[in-house]
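Every protein chain except one is present and positioned as in the full complex.
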Amino acid sequence: MKTRQFACVVVMLLVAAMTVSASGQAEPMADDEGAFRIAVVMPSATTDTAFSQSMYSALVTVQEEMGGESAIELVYSETMFVVPDAAAAVRDYATQGYDLIVAHGSQYGSFIQDMAPEFPETAFAWGTDVNTFGLDNVYAYTAAAEQGGYVNGVMAGIMSAGGQIGVTGPVEVGDARTYISGFVQGVESVNPAAQVSQTWTGSFSDVALMTAAAQTHIANGADVLTGSSQSVVGSIGAAQEAGDVLWFGTQADQTSLAPELVVASQVYDWTDMLTEMIENAKSGVYGGEAYVLTLQNGGLKIGYNDGFDIPAEAIDAAEAAIAGIIDGSIVVEP
Amino acid sequence: MNEILSATVITGMLNTMFTLATPLLFAALGETFAQKSGVVNLGVDGIMLMSAFAAFYVVLQTTNLWLGLLAAVAVGFGMGLIMSFVSVTMKAEQGVSGIGLQMFGLGMSSLLFKVMVGTVKTVSGFPRLEIPLLSRIPFFGPVFFNSNILVYIAFALVPICWWILERTTIGLMIKAVGQNPAAADSRGINVDLVRYGSVCFGAILAGVAGASISISIVNLFQDNLTAGQGFIAVALVYFGGWTPIGVMFGALLFSVANSFQLWMQVLGVNVPASIANMLPYVLTIVALTVTVYRGRAPAALNRPFLRGEN
Partner (left out) sequence: MKRGDNDAKEFGIRLLVPTGGVASALFISALFLILLDANPVAAYGAMLRGAVGSTFGLTQTLVKATPLLLVGLGICIAFRARCINIGGRGQMIAGALLATSFALRFGAWPRPVLIATLIIMGFVGGAVWGFLPGFLKARFAVNEILTTIMMNSIALQLMNFLLQGPLMDPAGIEAGTFLAQSARLPEAARLARLVPRTLLHSGIFVSLAMAVVVYVFLWRTTLGYRVRATGLNPHASRYSGINVSIHQALSLTLAGGLAGMAGAIEVMGVHYRLVEEFTSGYGFTGIVAALLGWLHPLGLIPASLFFGGLLIGADTMQRAVQVPSALVNAILGLVVLFVSSSAVWTQQWIRRIRARGEVSS
């Protein structure tokens, strides 16, 4: 009893001592007069090589392009897949007077709709969706992933020697679904005999299962693989081990993950959109528009792997597909 | 459906089965020891994550796979010490402390990854080890003798664990402590020590399980890499009725169901993917329900031991 009381007292003293010593440290200065303040709330980690990372690295790029930390202050909250937590984060940032708040998840829409009218001078951007709720301080954004999927599919159809192509992904929804839909149309357009088979593992984090799925495709004779979302890293690993298997990426440039087998990636480039939002906000416009990243507006790019010897035929077909999508002669269904 | 029975498919399916079963088998064998001594360790998933990161990080820095495995073992042991301190010395409610350990492992491994690595990187993990001659046997060769070393170790551990539990004094002590700690205590067995040992041994195997994902199956680390496989491993201990062989059958059944559903999808069998994804879980429940064998739970499972009270 005595010793425990003593232990309690010691703990309290330690806490107190630390409090005193730590309060000597300077408060981190966040508020820099004149800096444009951006906060982003994301459902997964900034390092997911996919959805969240595409937005976070775009923000970092914009920050660098527009003058670094003194011009743009950037804060983030990651792995906010729980909606009430995300709501609290967004409200917190709005109350602190951030100029642009990016709610990077389609599940965040309902609370943006409720919250935005309270902060008329704050620009809210949310996606992926196209609904601004008729509010003039809300932007919506999404990516026409089927377009890049189509281009990737065209290349895959040409480059697959055996005509067996595998698709891996976690759950067939959102841009994973539209990307694959475009991909299948692309393959069909150049190689109708090719077989595209799909596997969905039902889990966003189960990399081991995703690896097994890719191995299954390879065992079944697939020589080209593609797939979406965070778990692609598992598939790329399997492809690496097998060798002789090509990979097409989406969302972010995945060349760095396996330079020897990534042919090309569809890259979401949010920077132009973000720059426009920032410029708008500075001139007093806080929203009201829906952005769709497309090949036309340059929000979608096809990142070829420079280190990979892509046959001229495939590049030509890909460029022709891009041109066709841009001028409207090719229509890709999502 | 005929395609599913072709030689390619069956070979591929069984090979994938062994790969997927390995982490589950390591972790579940370890948990068997913990539970045999009377401790339910629900924190297996957290231990796997911490060790998976440790192994990955060490291999990333040194490219030495065995050093990576050693790091996983060390971290597993450390996590095991935490678990046993909390649930044996402090007599905490085991279900809850395990969940605490899992949350800690999940958070801590992601935090360390973020601070020390930052972005997705790959390492080259344990390569496939074709066993000479044996791997040439038609059909059986590619299925059984063309995996990486951790797969062989995992399956070699099954008879070893059985032997430890059934044929050695240590095994007898573990079972005595899990069955009736008061009686074991009166016979002079140090109950707490045996439980510490069992939980830590289990945690070491959970650590190897984590490493078998991060440096042998997927060769990378990312947040929540195990995706709940630690919990599946705990479930498999009940499936296997607290016997290493039963646990092995559980791990194989679960994994073969998983590779079967992947093949179903690849071959375009007309079943929605999400329904196919359910297969391993449903099959595990059904299989256990229809088999007669249950095994007997250690009588003192999930009960902290206080001398003079049990």
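Quick notes on this structure:
First chain written, first letter: the chains are A and B, and each begins at residue 1.
One rule holds in what follows: contacts are C-beta pairs under 8 Å (C-beta built on N, C-alpha and C of every residue); 3 or more make two chains touch, one makes a residue touch a chain.
Keep in mind it's a predicted model, so treat the numbers as computed, not measured.
Only one residue in the set A:49, A:63, A:178 or A:266 touches the chain that does not appear here, and it is A:178.
Contact with the undisplayed chain is limited, among B:7, B:90 or B:137, to B:90.
Summarising the interface, chain B meets the missing chain with residues 40, 42, 46, 82, 85-86, 90-93, 95-97, 99-111, 113-115, 223, 228, 231-232, 234-236, 238-239, 272, 274-275, 277-278, 281-282, 284-285, 288-289, 294, 297, 302, 304.
The set of chain A residues touching the chain not shown comprises 1, 4, 8, 11-12, 14-15, 18-19, 22-23, 25, 27-28, 43, 75-85, 87-89, 91-93, 95, 106-107, 110-111, 114-115, 118, 128-131, 142, 144, 146, 171-175, 177-178, 202, 334.
Keep this in mind: only the chains that are shown with their structure count from here on.
Chain A and chain B have Cα centroids lying 33 Å from one another. Across the complex, chain B meets chain A through its residues 8-9, 11-12, 15-16, 19-20, 23, 110, 113-114, 118-120, 122, 128, 213, 217-220, 222-225, 227-229, 258-259, 262-263, 265-268, 273-274, 277. By the touch rule above, chain A contacts chain B in their complex via residues 44-45, 47-49, 79, 166, 171-172, 197-203, 205-213, 215-217, 219-220, 230, 233-234, 236-237, 240-241, 257-258.
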